[in-house]
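The complex is shown incomplete by one protein chain, all other protein chains being positioned as in the whole.
By written order: A and B. Residues from 1 in each chain.
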Amino acid sequence: MLKNWKKVSLATVLLSGLVLGACGNGSDGEAGSGDVTITYSIWDKIQQPGMEAIAEAFEADNPGIDVKVEVTPWDQYWTKLEAGAKGDSMPDVFWMHSNEIAKYATGGVLMDLSETYANSEVTSLDHFPEELVELYSADEAVYGIPKDYDTIGLWYNKTLFDAAGVAYPDETWTWDTMLEAAQKLNDPDNGVYGILAPLNRQEGYHNFIFQNGGYVLSDDKTESGFRLDETIEAVQWYADLSVKHGVSPTQSQFAENTNLSFFQSGRGAMGFFGSWMTGEMANNDYTAANADVAPLPKGKQAATVFNGLANSVAASTENEEAALKFVEFLGTEEAMRLQGENGAAIPAYEGTEETFLKAYSQFNMQVYVDQMENAYIKPYSAETARWEDVENSALMPVFDGTTTVKDVAADIVAGVEEVLANEK
Amino acid sequence: MQTKMNKTTALIHIVLIIGSLLMVVPFLWMVLTSGKTISESTQIPPQIFPEVFQIENYKAVWNSLPFVSFYINTGLMIVFRVLTSTLFSAMAAFAVAKLDFPGKNTVFSASS
Partner (left out) sequence: MMKSDVAIPKEKTVGTVTPAQRKRKMALWGWFFIAPTLIGLLILNVIPLFQSLYMSFQSVSTFGTSTFVGLDNYLKMLQDPEFWQSLKNTFFYAGIQVPITIILSLFFAVLMNTKIKAVGLYRTIFFLPMIAAPAAVAMVWRWLFNSEYGLLNAVLDKLGYSGNILWITDPEVAIWSIIIVGIWTNVGYNMILLLAGLKEIPKEYYEAAVVDGAGPLKQFFSITLPLLSPQLFFVSVTSVIGALQVFDIIFMMFDRTNLALKSTQSLVYMFFNESFVLNDKGYGSAIAISLVLIIMAITGIQLLAQKNGSPTTRSE
């Protein structure tokens, strides 16, 4: 009896091992014999339809290649990618971000795409904004092909503006006009705030720093911009919207509800949102009907933070030819147009922006494109997350009103510069 | 004696009912909120029941992620994990409880 029992249990264990192993390998084989399947990894599900449209167009021209678009939410995207890099199991083609490019480029896990693009018959790097190409290059090698760019806009609630009798924001607005309008629109008794200014960098105070003539990181990436009075002033002004003037929700309130949820429930008359949030605005019934976008207000100058994603190829990819073909296609005018038409993002290819504008014709999208004239690249370095965390932690009490930017500036400078020094 | 029993029983039931409610309220709230529109869910003070239960919310979620393959994956995982872990644990427990072999105590302490 025991012996039979033992045989059965052994058999079950072995069988499960076999089946599991087979299951693991079998899922790639759906494409059919002879087909190559490459994975294209992205993090924004709002852009997924656009990416799939591009994949389909590519597959139509290249019948032997299947492109599988995978969405991994932002919070897990980088953990997963890094794990893949260490285990040589990265996706073939994937989105790259300015926060992380330095790390991945120096880590040697990205394929150099300069040759592919130099020899390409259908596209070239000249069609993209120079700063973006530079952002994703290192020493002659190009590790990412610009995919899109984004800037920040001032979204406003037309209904609330109409009810308060305030004129809509436009390119003449300055910090002071914005504050004035916010004060008129502020209605705390009904839970409505004039403006939504959370502790946020790319969509928040970094823009104000540049508008005031300051900077976040020095060009050589050794010094923190918090050494400058202009920077300190700008951040304090931004924080004061909540702390001093009460026209923006408190830090605690933002900890519970995002600025987007305030805006979409009609509780914020104005808010700062990047162009990548347009899909959200369009899909939500309330904002689709009541919101529109205007350029950011001017400080000493007009400025916005801009960023751009790129498409990269894993150095360890097993499908080099297919992956390179796809990444080449991603940089063509056709792919860029598809991207814009599907409202995914503002395509980086010069001349194709209009597709994005048309996709969201109900909003004044031209604003995002126009602001590129005064755009500053989103501050980045090899360990962006680390120094951003220093800024974040130090500024939390400022936004809560318990201290001022001036008091914490020295700490920020010390912390940020320590991170930068360690990067060398 | 009879009345005493009933009083105690009733009391016990009341306490258990209160406890059960506490256990269940978050789930109820989750289901109720799943049927509200964004503005209904962000009302002050909170509204308990949605005006109309929004099935669209469920449709939107179902369409946004490949749930079918998620369910299949989870199902497979459950089957194999339950089978193998029950089997292995039973085997190990049997060995430790009924058989005597050198190193048994060390292994038992180490594995706990």
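Going forward, contacts are C-beta pairs under 8 Å (C-beta built on N, C-alpha and C of every residue); 3 or more make two chains touch, one makes a residue touch a chain.
Note that the coordinates shown come from a computational prediction; the quantities given were computed from them, not determined experimentally.
Q: Check the options A:T174, A:S218 or A:N257 and report the residue that touches the missing chain.
A: Of the listed residues, the one touching the omitted chain is A:N257.
Q: Mind pulling the chain A residues that touch the left-out chain?
A: Those residues of chain A that touch the unshown chain are 1-3, 5, 13, 79, 82, 85-86, 103, 106-109, 191, 198-199, 251-257, 383, 385-386, 389, 392, 396-397, 399-400.
Q: In the full complex, which residues of chain B touch the absent chain?
A: So the residues of chain B touching the unseen chain are 9, 12-13, 15-16, 19-20, 22-27, 29-30, 33, 41-46, 84, 87-89, 91-92, 94-96, 98-102, 104, 107, 110-111.
Convention: only the chains that are shown with their structure count from here on.
Q: How about chain A: which of its residues touch chain B in the complex?
A: Where chain A meets chain B, its residues are 9, 12-13, 16, 20, 23, 45, 191, 257, 261, 264-267, 284, 286.
Q: Using the touch definition up top, name the residues of chain B that touch chain A in the complex.
A: Touch residues, chain B against chain A: 38-39, 42, 44, 64-65, 76, 80, 83-84, 87, 91.
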